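Single-structure report; data block below.
Only one protein chain is missing from this complex, and each of the others stays in its spot.
As written, the chain order gives the labels A and B, with residue 1 at the start of each chain.
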Amino acid sequence: MIGIVGYGSYLPRYRIKVEDIAHQWGRDSETIKRGLLLKEKTVPGLDEDTITISVEAAKNALKRAGIDPGEIGALYIGSESHPYAVKPSGTVVAEALGVVPNVHIADYEFACKAGTEAMFVAYGLVKADLVKYAMGVGADTSQGAPGDALEFSASAGGSAFIFGKEDVVADVLDTFSYTTDTPDFWRREGAFYPLHGGRFTGIPAYFKHVLGAGKAILERSGYKPSDFAYAIFHMPNGKFPLTAGKKLGFTKEQMEPGWIVPLMGNTYSGSSPTGFSATLDIAKPKDLILLVSFGSGAGSDAFIFKMTDRINEVRDKAEKLKSMLENNRIYLDYGQYAKYRGKIIMNE
Amino acid sequence: MPSPGYRREMPQRYRLEAAKCKKCGKVSFPPRLVCSGCGSREFDKTKLSDNGKIVTYTTIRVAPAQFTTQVPYSIAIVEVDNGVRITTQVVDCKPEDLEIGKKVKLVFRKLYSEGHTGIICYGYKAILI
Partner (left out) sequence: MREVAVIGCGMTKFGELWKKSLRDIFVEAALKAIDDAGVDHIESMYVGSMTPGLFVGQEHIGALMADYLGVAPIPAVRVESACCSGGMALRLGFFEIASGYSDLVLVGGVEKMTDGADVTYALASAADQDYEVYHGITFPGLYAMIAKAHMHHYGTTRKQLAAVSVKNHYNGSFNPNAQFPKEVTIDQVINATLVADPLTVLDSSPVSDGAACAILVSMDLAKKLNKPVIKILGSGAATDALALHTREDITTLKAVKDSAESAYKMAGIKPSDVSFAEVHDCFSIAEICIIEELGFVKKGQGGPFTEKGNTSLEGKIPVNPSGGLKSKGHPVGATGIAQVVEVVEQLKGNAGKRQVKNAKIGLAQNMGGSGASSVTHIFQI
């Protein structure tokens, strides 16, 4: 079978609490915490960006895969915060990993689903026998305008997945993508912060696509929600994924391990892939896992994975997501956060 | 000032590639053309370990222009497990967390940006473990 041979994640150590952001803008933190089900979010260090996060996540994936990086024939980074508007993130990542020069590289952008997009293409290339191994990364240092609702969730982190045919940890049983032109959230060329359509991001955007892809892949594969051990849905906030999962027939218990948003925030392209990574950390052989991403604009990629026995051998070869999420946290106040995120106007 | 490409993209900066003398076994980082141990000119490729310990350290409070937004930042001479010493920033910690002998791990980070529009320079830094 074709599937994931190695996976890994990376989260920065810095955090800001919902209370501190709410206080800055005169908002009631209890209402926000209740409404969005968020407590805190990750913040990239001054020296971290999509490239450095991708490198660290990929290093963890390589540790678990135990393969020679030189055998990776394709490397794709999905993000909506590539450090350069023109110049790939992937080339730096490939150099740092030692994947160059015989490799195909591309940066993807599709709002929050660029990560699963990178995974989808990586999987497709292995399946087409074009490359031995391919890596897909979803990573972001997400932007949210100061004072905007997104500022409570936009966070940093990422996950990397290496696809191959041998020593697979999680077989890909099926994939399905569901896409329409729906402008619910966007950022124009040159604009610093994204804009969004408020409540329009809900039913016509997130739910339509997540449920569309979810229902279709279940129908096509013939699996019922109860066949799955776990399910992960893109996490723009705490509430949406739980609502979507429930509508599809999943229980809170199935979603719980991948529902990392209350402590991590929404890492955009890294969101559902990192929830998936957290789930792989605890999944058992033969478990079925459903992963559904969502990217504004809008579309969803759905995957069904089946765990193999090998997961028990590789799991402990790199740091687990729960440990990254809960250990070594360094809290910033809003002023420090504004500096770290480049929200202060400076002289060149 | 723009940094030359050789300085940004050298494999040793991204991947800690080093050279091991075929004659005396001394590891050079960065790789050298002449071994500083025995004068030999023949080397094998090798890689520095990601793990090491602090030999000495300081915290920079007055920085050159491209680092001013980072102050105070800590810098250490780190001896990695194969005996090679490098100068590197130690990040994600407070200045008072550093001590001679403390263990560190090398990670991939942004070193600085050449202004808002220039090249972004990446390389190794250390974090306490």
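Here is the rule we go by: a contact is a pair of C-beta atoms (placed from the backbone, for glycine too) under 8 Å apart; a residue touches a chain by one contact, two chains touch by 3 or more.
Here the structure is a predicted model, which is why all the values come from computation and not from measurement.
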Write out, one label after another, the shown chains that touch the chain missing from the document. B
So which bits of subunit B touch the chain we can't see? 1, 3, 7, 10, 13, 30, 36, 55-67, 70, 73, 75-77, 85-89, 95, 100, 111-112, 121, 123, 125
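In the analysis below, only the chains that are shown with their structure count from here on.
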Could you give the separation in Å between the centres of subunit A and subunit B, each centre being the mean of its C-alpha atoms? 30
Touching subunit A in the complex: which residues of subunit B? 9, 11, 14-15, 69-70, 89, 91-92, 107-111, 115-116, 120, 122, 125
Which stretch or stretches of subunit A touch subunit B in the complex? 13-14, 45-49, 51-52, 55-56, 59, 83-84, 92, 95-98, 328, 330, 339, 346, 348
